[in-house]
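Note that one protein chain of the assembly has been removed; the remaining protein chains are unaltered in position.
Going in written order, the chains are labelled A, B, C, D, E, F and G, and every chain counts its residues from 1.
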Amino acid sequence: MEFKRPTALLDACTHYCGGCGHGIVHRLVAEVIDELGIRQRTIGTAPVGCAVLLYDYFNCDIIECAHGRPPAVATGMKRVLPDRIIFTYQGDGDLAAIGTSETIHAANRGENITTIFINNAIYGMTGGQMAPTTMIGQRTTTTQDGRDITSEGPPIKVCELLSSLDGVAYLQRVAVSTAKDVIKAKKAIKKAFVNQIEGRGYSLVEVLSMCPTDWKLTPKQAVDFVNNEMKKVFPLGVYKDKK
Amino acid sequence: MEFKRPTALLDACTHYCGGCGHGIVHRLVAEVIDELGIRQRTIGTAPVGCAVLLYDYFNCDIIECAHGRPPAVATGMKRVLPDRIIFTYQGDGDLAAIGTSETIHAANRGENITTIFINNAIYGMTGGQMAPTTMIGQRTTTTQDGRDITSEGPPIKVCELLSSLDGVAYLQRVAVSTAKDVIKAKKAIKKAFVNQIEGRGYSLVEVLSMCPTDWKLTPKQAVDFVNNEMKKVFPLGVYKDKK
Amino acid sequence: MSSQGKILLKGNEVMSEAAIQAGCRFFAGYPITPQNEVPEYMSKRMPQVGGTFIQAESEIAAINMIFGASAAGARCMTSSSSPGISLKQEGISYIAAAQLPCVIANMQRGGPGLGNIRASQADYFQAVKGGGHGDYRLIVFAPSTLPELYKLTMNAFDYADYYRNPVMILGDGILGQMAEPVEILPYEPIVELPEKDFVLDGCKGRKPRVLKTLFLRPSMALVRHNDLLQASYKKITAELKLHEETETDDAELVIAAYGITARIAKGAVKIARQNGMKVGLIRPITLWPFPDEPFKRAARTADRFLVVEMSGGQFIEDVKLASECKKPVEFLGSGGGWYPTPDNIFEKIQTIYETEALVD
Amino acid sequence: MSSQGKILLKGNEVMSEAAIQAGCRFFAGYPITPQNEVPEYMSKRMPQVGGTFIQAESEIAAINMIFGASAAGARCMTSSSSPGISLKQEGISYIAAAQLPCVIANMQRGGPGLGNIRASQADYFQAVKGGGHGDYRLIVFAPSTLPELYKLTMNAFDYADYYRNPVMILGDGILGQMAEPVEILPYEPIVELPEKDFVLDGCKGRKPRVLKTLFLRPSMALVRHNDLLQASYKKITAELKLHEETETDDAELVIAAYGITARIAKGAVKIARQNGMKVGLIRPITLWPFPDEPFKRAARTADRFLVVEMSGGQFIEDVKLASECKKPVEFLGSGGGWYPTPDNIFEKIQTIYETEALVD
Amino acid sequence: MANIEIDKERCKGCCLCVSECPRGNIRMSELLNSSGHTCAEIIELSECNACALCCQICPDLAIRIHASDETPPGPLIRIQETGVSKQPSGDRKQETPIGGQE
Amino acid sequence: MANIEIDKERCKGCCLCVSECPRGNIRMSELLNSSGHTCAEIIELSECNACALCCQICPDLAIRIHASDETPPGPLIRIQETGVSKQPSGDRKQETPIGGQE
Amino acid sequence: MTDHETKIIIAGFGGQGVVVAGNIIARACVIEGKNVTGMVSYGAEMRGGTANATVVISDREIAGPFVERPDIAIIMNQPSLDKFEDMIVSRGLAVLNTSLVDRNVQRRDLDVAEIEASRIAHRLGNVRVANIVAIGAFAARTNLLEMSSLARGIEDLFKSKKAALVDINKEALRQGAQMMARFKE
Partner (left out) sequence: MTDHETKIIIAGFGGQGVVVAGNIIARACVIEGKNVTGMVSYGAEMRGGTANATVVISDREIAGPFVERPDIAIIMNQPSLDKFEDMIVSRGLAVLNTSLVDRNVQRRDLDVAEIEASRIAHRLGNVRVANIVAIGAFAARTNLLEMSSLARGIEDLFKSKKAALVDINKEALRQGAQMMARFKE
């Protein structure tokens, strides 16, 4: 057994808080890029969100996009360079709030890209406001008494939402809150990249991820929150796998 | 038997082309408003699209909105005036292209409003470009060889898409391409307004509607297109009815 | 709380509380640094006063919710920072065209693009000339202290209603983030408020109303509507110009600065005066309408202007126009999060004095 | 086709074909009148030349697709009209900040708000001062005939690449909708094109590249990036000002107008000259950088300027600044779809002659 | 005999009512109204059963059925006879006036 | 004995590895690294079965397992001993630095 | 008003082919090497109502594409007559599609060419070529453009998309011109 830093990841210390899920997912994406040998033809998009500094960590070309627009930017890139591998890495605010429209239409067009979607039920970077995926009753800085279904509506379930779109190739929801989940998550991410290599169209992996800081929990509590609360509302599994 | 112009409709000749479905739907909405006795507390939103002149026809307060934004505008109005009846009337470009995000989020918040969604598979007002709901193979001015699934993706099915959102109260797809369909459509529209009166949340009625002009068909052919082609791709029926 | 009834608040909170005090009962916004305290504060306060807070799905949704809420008769507000304000431009043009009152705050940050989160004044043109399409104008307030932010925010709601015109609070990251003691004074309308006869609330007891910005027929309908808007802008221009002058009477060099920069420039004026230099300051409080008279006046008495702004040079154009290019205008500024200090403004003043014989 | 190889095309088609000829291989747009012929034409032509046409789901998606396509190395373009251009402001600020070349066309229509679909020039400020956030500049071309539209569109791609700066074609509904005979000349680069060393196409054989507009660390990083942008703007300003002058040599009255309005004003100059009045015309071809020298020159020789624009008065500010407020500036204009004719410009000239003794 | 009436000034000649009438009791007339549309007309008033299906489909509210005790409204405005025969005006926009759009 | 190693300068003290180790073989040390984080440490190298579950969960790639023939990289940079005891730094942001956000 | 410019307006219902008519006239100008600009005046109209196309022809540079006061108006229906009669310049020409116009021109200072364009088109088997009949009449009356140029304009326009329509349109042109010529005799 050997375990080391993938070459697709630069040897840098991240700016993420202790216990943040972003770091885990970064590694998984990098490992997949390594394993598929595509680092030199991969272009990633950085979102606006805690992962905005993605470009400081990934050892491949990166374009940083306006908030919510990575699917549109990726569309532009992929159409110009159809043989390159384009992935977007987006938070729940980025993908499911301001970028809802871009997400749905890129997905429906079946753009041959891969989307890694970090659902941490919060706006991490801006300091903990409600995200579209915030859970009912969850306290955030803009839902200080907990998200209320009557005024804010229920959390949006992205895999379920996208699954009705005929253009979408692959949807899976995973988590990174246990080592086992992490191993499964990697498989899903790999599949989402392989799909692109094989030209199957839009693939998205939703990752339930911890934000201890803005949840105001310790990393351990945050892991428990994912395992005990989030997985209930956001069931893990494959939501679409078009052959 | 008696059949006359509803009071919620002004005695004006519309600007719509001969055989256009908008006229039929206008009448149905107006009849429902009459029957529910809510004309004096109803506020409609006019979209940007062929129905932009809605305000010349409806005998109630109307606000004309930016393209795609009626759900946001209606949200603002309804929150300020919760006891008024707010409806949006939107085309497929308005609701399912530029306004995708506003639609999904108003629906998911469960805003207590009523949306009448005219799916005519085309951008009517701008002269016949592809809409999100344009059918595969359908020729438009921007898909001159027919919509191609590989580059444009398949048509978006709005009822199916929204049905995964827990916040949505009621979704039904109807048509106005036969007299029978028209009668059914009215029932659905009525229900969508009654839901609002009873505070059930977001209700949307999708209406398959004719655009003979931009389809470059006669009105008769247009009706056939709805009946023979569109209904296949967009099956009529109730997609959600939350009790 | 101090004995003077002052409490320590951040600028963003000061502005939010002022809005609540002024009767703002609808707020829609989307998070963006450095104005996050605004939606956060509103999310807490609005329910307490029976108002509505919505965290919109985007800045575009937020501004269009404001369009609806204003049409429904509520005093309403949205706030954001630079990139978010860019997204609101279409909506702002619609609101201005429909002559709907509302308050929009821009706590400017470094740009262009994603930029950074330091304060900036590089959205001046966007605010003052109009970043949206068409000939419209926003009333633009540029407060430079928190007590003034408190007062102008209240006034903003009044002027918005009075002129049926959106009002922008053009702040910046510093103003929003700094904390100062502020007295929470009760709200008093600053003008007599007209009846809101445009409100859409159902046509009970009256004819149906239409709120629209489309003017198709006859072909000159939109020209006429523009004439109406221009007439309103003329009235505002005649009535609402606000500014503050510091030691301009005998000034050889007049600094022009607004907002937080003006406050810092005041410090520089002090230093200069201590050093025997006749330096003054004109601080526009309204950026539109632009207070041109003091500049015209100063152009007669002073030898030179020095514009200080946290941008690559935008406000400078209005200073030149207002002073009719009568006197040379020096510039100290940069975009991207550069802040002046009294010291480096004073340095610039010294350079000017050294290289130019000011009194000839 | 005529013997001279000219074909009759609408302005929108002329611009589209010019783009194709210049090697534009990616177009994303969203329908809006009066520029619909552009996406329509592109949807047909792009597949023929192996390029990509995408009807985006919105103007915002379109401008961000351009961001991606340009980063991927394609010559690319988007077009829209006023409200749609307002929606693109955030994206434009990002593209400018990232120094990505691309061409953006605005076929202006009546505003503000939904307005109407008549032509207008009321997005001048937005185009020239920057409707988005931050200190950025677009190179802005204002063609006044279809042959010029053809040529400038080609040039736009070259200058965009040369300066790594987005270029805006600021047209209007008339220019887009009118049809004229145009010769489809082959493309020739107008400048030597630099290698695109910023392109993201995978890091094979080189270090990974990052394209970003965020500059957080160190705290002055964004200031430095702004300095870089300003240096580029300075270079463009020094090199690229374009204008056309008509009978200004002995003119007492100099008309300033751009785009289609300038063309109409030329008709008025002719009439005036026939009537013995010494009237000339300065027509900026680049609106940014603004050709100030001819105005400075004219301010020395002429007595007065007359600005004609299809807006409530925007371009007039640059005319004043360029001429350093040295001579009175009269104004003829209105927003909302008002069109001048040679006759009513001439009427205005007559009024000026009557009420003012031009030569004193 | 049903109290049915087609307002020829409102009719846009789309023909939808024609195919919808279960009795085949509507046809397109030879008339153009003042807006240039050919108009629908009831073939035989007495044949109509007032089922109102034609009214349901008519996009222009051009067909009215009055309660039997009600008198129909005033006469139509102006119908102009031409030699131009039945021409469903749905066609008439095949050529879209450029720019006449939002 | 597994060739496992925790890079204390990379560790952010989140403790996730502690609960993930099936052998209970990781604990939080009394050390703060130069960024102020308390660090995880392997209790007993010989107890480790190289299952790498700790590596899987570690958000900071602070845990490495080397092929047995490989030598581990150079020494850690600087660990500073303080009297401050084990303090999961996930807590440390309870108070969010205002403005330090996009 | 600028000298040497001829300003033409073609007005009718949307769908009467006024845009096509303007297009063919403009193409003929290109063929003859004349300066020309064409434009659809889309101010007030959306769907329905009148549509109109304008063409400005000149041997010199053309100032603007607008036609506020046409020299020649080809009037395809009654509302267009109502709208444009007053705007035509004194001594200008009005070509009237009398099939769809039910009153005479009121002004005395106009040259009026009446032609039953719709009826002729109807007889030709397609009422939609009334526009071309009217162009034929206009051409015969003014001699501004060669019939052959207009015929080539028709060919150019239709050959790509609707080649089938070339013949009937050419015949419509011929008949319109002939009819005018007959009146002249």
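What we mean here is this: contacts are C-beta pairs under 8 Å (C-beta built on N, C-alpha and C of every residue); 3 or more make two chains touch, one makes a residue touch a chain.
Small disclaimer: the values here were computed from a predicted structure and weren't measured.
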Which residue of A:15, A:139, A:184 or A:231 touches the chain not shown here: A:15
Residue of C:25, C:263 or C:304 touching the missing chain in the full complex: C:263
Options A:24, A:50, A:66 or A:165, residue touching the unrepresented chain: A:50
Contact set of chain F toward the excluded chain (per top definition): 32, 34-36, 80, 82-85, 87, 89, 91-102
Absent chain, residues of chain C that touch it: 1-4, 6-8, 34, 116-118, 174, 177-181, 260, 263-264, 266-268, 270-271, 337, 339, 341-343
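Rule of thumb we're sticking to: only the chains that are shown with their structure count from here on.
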Touching chain D and also chain E, the following chains: B, G
Chain whose Cα mean lies nearest the overall Cα mean: D
Per Cα centroids, the chain farthest from chain E: F
Distance between the centres, which are taken as Cα means, of chain E and chain B, whole angstrom: 25
Mean-CA-position distance for chain G and chain F (Å): 85
Touching two or more other chains - residues of chain C: 32-33, 36, 54, 57-58, 60, 83, 90, 94, 113-114, 117, 212-214, 216, 219
Residue numbers of chain E (touch at least two other chains): 89, 91-94, 96, 98-102
